[in-house]
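Removed from the display is one protein chain of the complex; every other protein chain stays in position.
Moving on, here comes chain A:
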Amino acid sequence: MTDIFALEDIHVAYGKVEAVRGVSLSMQAGTITSVIGPNGAGKTTLLAAAIGLLPSTGAVRFKGEDIAHLGVEDRVELGLCLVPETRELFGEMSVVDNLMLGAYARRSARRRMPGLLDDVYDRFPRLAERRDQQADTLSGGERQMLAVGRALMSEPQLLMLDEPSLGLAPLIVIEILDIVKSLRHEGVSVLLVEQNALAALDCSDHGYVLESGELSFSGASAALKADQRIFETYLGGL
């Protein structure tokens, strides 16, 4: 089976400092892959390079084709989508406008706009209640829901989530990760970057551990959870 997405020997540098060094990973369609690691390991940088926000060397393959030369907008058009740690919502616009803009780049999504909006409202009923409210008046959890909802509006084939649990109450984290898990059944592949290693491994099929810009472990999430070294380093403290 062809991988839906693969990174091959990715290097990303901020000036002379190399934040990601030779990272390779691959994921199959309809699976959830998590990348865990401590603060500053290069997880966010890796995702920014994967979507094209940061220049990188190495190959970025989507359905087998190298898309490393494409810009962010072209990658979004192909079906990649990143929900960054900073959410990057349109604060002065309403919830519904934010969601509609999620479908902007994908022609098929634009055509199915009303249906997609209803889908998002079904998943996040709180967004339906706040549809006319400005995005910057929402609570942290609602903003995260809006960011994920906006991403889903593009009908992504690969959804990249950067720290979706950051700064959120535990109940909301569970709610959001439940929705992430449900995406698997709809054929959406998810690349999940999390500091909350236990939560990430719990909801993913496969996991990678990133340390100081390099991969140190990889394997099935259940196996990683059972691995004594990983348990002590990342999960023992939880």
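Going forward, a residue touches a chain if its C-beta (ideal position, glycine included) is under 8 Å from a C-beta of that chain, and two chains touch if they have at least 3 such contacts; residues count from 1.
Quick note on the criterion: contacts and distances are computed from a predicted model.
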Next item on the list: Determine which name in "Cytochrome d ubiquinol oxidase subunit II", "2-oxoglutarate ferredoxin oxidoreductase subunit beta", "Branched-chain amino acid ABC transporter permease" or "Spore maturation protein" the UniProt entry assigns to the undisplayed chain of the complex.
Entry: "Branched-chain amino acid ABC transporter permease"
Notebook entry, point to check: If the hidden chain were put back, which of A:G37, A:G102 or A:P164 would touch it?
Noted result: A:G102
Note to self: Considering the complete complex, identify which of A:A29, A:A59 or A:V72 is in touch with the unshown chain.
What the structure shows: A:V72
Next item on the list: Would you write out the residues of chain A that touch the absent chain, in ascending order?
Entry: 51, 53, 72-73, 76-77, 81-82, 84, 88-93, 97, 100-102, 104-106, 110, 150, 154
